[in-house]
Every structure is written in C-alpha cells, then in structure tokens.
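If you scroll down you'll find the structure; I have some questions about it.
All protein chains but one are shown in place.
Our next item is chain A:
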Amino acid sequence: MAKLILETIHKGKRDFHKLDSFPATIGRALDNTVIVSDITVSPHHLRIDETDSGYEVSNLASENGTTIDMVKMTSDTAGLNIPSRLMLGDLKVNIMSPDTELAPTRIKDVKVGFFSFLKNPFWAFVFVALSFSLILLGKFIRTPVAEDPLVHVSKVLSALLLIFLIALVITCVSRLSTHRWALVPAISIAALFMLMPQVFEHAGNFLDYYLTSSLPSSIFENVRNFLLVPALLLLYLVRVHHVKFVSALGIAVLATMPISAFFLADLVDGMSNKQGFSAMPSYNKSLSAVDIRAKKTMTIDSFIDQASKDLDQKMTQSINDSLK
C-alpha cells in the first residue's frame, strides 16, 4: 500500500500519484518519481524524504520556489505535515494520506426534491409555456386597441426565440466546458430567465397597490437587476454541473459583473436623483382592477387631519434639509 498520495492540479486537471518509496522527486525531468508538464516547475523541483518523525521536503531548484500551506520555503529543507498543500511554481500539489476521508457520492440525477424541476422535461415545458403566457398577457393588457389574436402571438414569438437562443448558448458552453449537453436544464434556466421578471413585475404592481407604496416594485426591480441572473447561473452550476457552491458563486458573480455594474451605475444615478431636487411630485400612482388593499377607506375630515399633520412634519424636515 502506498505511503502517501500526491495530487497534482494542472489547468483544472487532477492527477493522483501513489508514493511507495522515498526519497521521491517531482519535476519536469523524465528521471523524476512524479513527472509533471507545468512549465513553471523546474526539471528537478522537489524531493520528499521519509524521516523518523514523518516526512520532509527539500527544494532542489530555486527558479520559482515552493510554498507549503501558503508559506514560502526559505530553507532548503522543511518538515511536511500530512495533509499539506504545496505550490511548485504555478502547479498545485496536494499531499495526503491514502486513508483520507472522501466526500459522499453525489447522486447524479435528482428525481425527487425541490430542485428536480431543473432536469425534468415536463417542468422545462411548463416554464416555457408560463413565460410565453405571461409575456403574451403583458403585451395584451398594454395594448389599448383591438388587434387580431395572432398579432399578439407574433409579438411574443421573439421572446420565445430568445429563450431557445439562451438555452442553446448555455448548452454549447456546457458542452465545451464539461462535455455534457444538459439541454433540458438549459431550457429551464432560459425560461426562468424570461419568466421571473414577469412574475416580479406583476407581484410588484399588486403589492404596490396593496401597501400603497412604491417600495415593493422597487425591491423587485433591484432583485431582477442584481440577483436574478447570478442566482440562475448559481443554480445551474451547482445543481446541474455539481460545481462546489463557493466556486459556483464566484463564477456567477464574475460572469454577471458587467451586467451588475451597469445596473449599479443606474441605481446610483437613480438614488442621486431621488436625493436631489425634483419639481415633479413622487407619489404612489398604482391602481388595481382588484381593489385589494391594506389601507382602509376614511372620511375626508380624517384624511385632511392626517395629511396636514404628516405634511407639516415632512415639510419641517425638508426645509431644515434645504437650509443645510
């Protein structure tokens, strides 16, 4: 049985080497125990020796050096704890014991549970159908003139094409990077990308009227702008490609950074305008066909009483702010 396992990670590719006898050497030269191809590693880079108290490493070359557990080796020889993470130039090397505990096996296709919808063709179809219906409804209720139903449908076809285009891009990227097509999850994700803004918009409008406040739609708008795409990407990477959560989060944040930066600039502009002067009154103008609301109807005298006090207070504050 091997005494140590040496794992090299080069451009994302992991190789495992069993070390049975010592000293063992690592480098690009062909006479090494472990031969690596990374060009930042010296021909004879490192030697691992077994000692009475454990193991020690010796730096054989000084070109790009070696770090052990993030600490640069300053002397020629250093003790080696098991497990340890070494950097030989740019090459990541993990040294571990053969009896290192493994992570539990991830079940490939989740047939049940909350996230099963990603891989189920039925749900992909439902999401596409819901997106199509909500976009159609949105276009329909915004049109004030009588139009043939086919005209409304034709307006939504472009959205449907966009869903499949996004799904195609996701699938191609998936194929290139992981050698898997994952078409059904890609369609689900693309459909959710089109569906969720519609859901947010309708929910925001309903809550705006219900609460007599523009805050809900504003929150939903920011969720859509900043969280929707990273969340969908994160979901796809973690649930479909089994990428570790932290890594997937990093990828999602990095990939959506240009979009987020654009919306952030927009948000900062909006906030700056809101804090500045405006000659236009800003009040909640939402109206709803279903008159469901938290605020009760009041008499004119109570309204004038409440409004006078509220506005007096706000004006005192506003004048103080203006005088500052």
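By our rule, a residue touches a chain if its C-beta (ideal position, glycine included) is under 8 Å from a C-beta of that chain, and two chains touch if they have at least 3 such contacts; residues count from 1.
Simple rule for what comes next: contacts and distances are computed from a predicted model.
Going by its UniProt record, the hidden chain of the complex is named "Serine protease" among "Cytochrome ubiquinol oxidase subunit I", "Serine protease", "Carnitine transport ATP-binding protein OpuCA" or "Ferredoxin".
Residue in contact with the omitted chain (choice from A:Ser53, A:Ser75, A:Ser158 or A:Ser282): A:Ser282. Only one residue from A:Lys11, A:Lys72, A:His179 or A:Lys296 touches the chain missing from this view: A:Lys296. The set of chain A residues touching the chain not shown comprises 137, 140-146, 212, 276-291, 293, 295-301, 303-304, 306-308, 310-312, 314-315, 318-319, 321-323.
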